[in-house]
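Then we have chain A:
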Amino acid sequence: MFAAASLEGALVEVAEAFGESGGLPITFNFAASNALAQQLRAGGRADLFISADEFWMDFVDEENRLVPGTRLDLCGNRLVVVAHPDSRFSMERLEDLAGGDFHHLSMGDPDAVPVGRYARAVLESVRVGDGDLWSKIEEFVVPAVDVRAALGLVEQEPRAVGIVYRTDVHRQSKVRLVFEFPRSRGAPIRYPAALVQGGQSNSGPAEVFLSFLVGPVATEIFRSWGFEPL
Partner candidate 1 sequence: MLQVDIRLELAPFPLQVSFSADRRLTSIFGASGAGKTSLLEVIAGLRRDAKGRVVYEGEIWLDTDAGLFVPPEERRVGYVPQDGLLFPHLDVRANLLSGSARRGRAPEADSDLLRRITQLLEIEGLLERSVGGLSGGERQRVALARAVCSAPRLLVLDEPLASLDLPLRRRILPFLRRLRDELDLPFLHVSHDPLEVQALCEEVVVLRRGAVVAQGAVADVLTDPGVHPLVRDEGFENLLVGTACAAEGGAGEVELCAGVRLKVPSFVEGVGESVLVGVPAQQILVAVERPRGLSAQNYLRCRIRSVRSVEGLEMVLAAVAAEGPELVAEVTPQARKELDLEVGREVFFVVKQTGCRVYSRGATRATFE
Partner candidate 2 sequence: MVPDALSALRLTLLVASVSILLVLPLGAGLAYAMARRSFYGRSVLVALTSLPLVLPPTAVGLLLLRLLGSEGPLGRSTLGVDLGLLLTWKGAVLASSVMALPLVVRTARVTFEAIDPRLEQMARTLGHSGVSAFFRFTLPMARRGLLAAAILGFTRAVGEFGATVMVAGNIQGRTRTLAGAIFSAQQGGRDREATLLLIAAVLVGFVAIFASERLAGVPSVRRSGLR
């Protein structure tokens, strides 16, 4: 199973619950959704793919690697701004990011990684003075290969702030939650899932697991990790 890195904690727990209920063991490949999509396009073999955004799921779909009719949305998420525990950075509204007291803005690569793409889309929609917020802070951006790497930089560097998912700091974290992106801003963050063409156990166990993922046990686990039900 190929899955977005932000799902790692929750999915491992879901897989354990699946195993306790008699399901087969599941092998995961967690990475940024764009990296997984590129691997699938290059012929990587998987039964199931969960992307952190529609874009990369569409990308795989266009390559005709998805089993038609199996695509569904799993859960939702929110963006947050985090900082090092020693940092005194604070903000009230998104516009405060412009001119904020930080050296680096750590986020997923805004050209590729979903968490970066979402953040960039929101920031581009915010008007500040004569331009948009993105163009004001773009020069501080340190692109990371996935959301974990973006979080890692903030954990190490007191002068960096980061934009990550709320679920990354929901249970425990070495960073401080500074600001939650308002729900009204930008497109909703959704995790689409689908069976992949050419998988080994598509019509059997993979399909069973996919329906387990939308069942009550998995939904409760996702909720406990801070994901939003749809």
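Candidates were picked such that all candidates are chains of the complex that A comes from, given by their letters.
Keep in mind that, in the parts below, contacts are C-beta pairs under 8 Å (C-beta built on N, C-alpha and C of every residue); 3 or more make two chains touch, one makes a residue touch a chain; residues count from 1.
What you are looking at is a predicted structure, and each value in this text was computed from that prediction instead of being measured.
Q: Every candidate listed belongs to the same complex as chain A; state which one touches it: 1 or 2.
A: The candidate that touches chain A in this complex is 2.
Q: Which residues of chain A touch candidate 2 in the complex?
A: Listed in rising order, the residues are 32, 34-35, 37-38, 41, 59, 103-104, 109, 111-113, 141-145, 153, 156-159.
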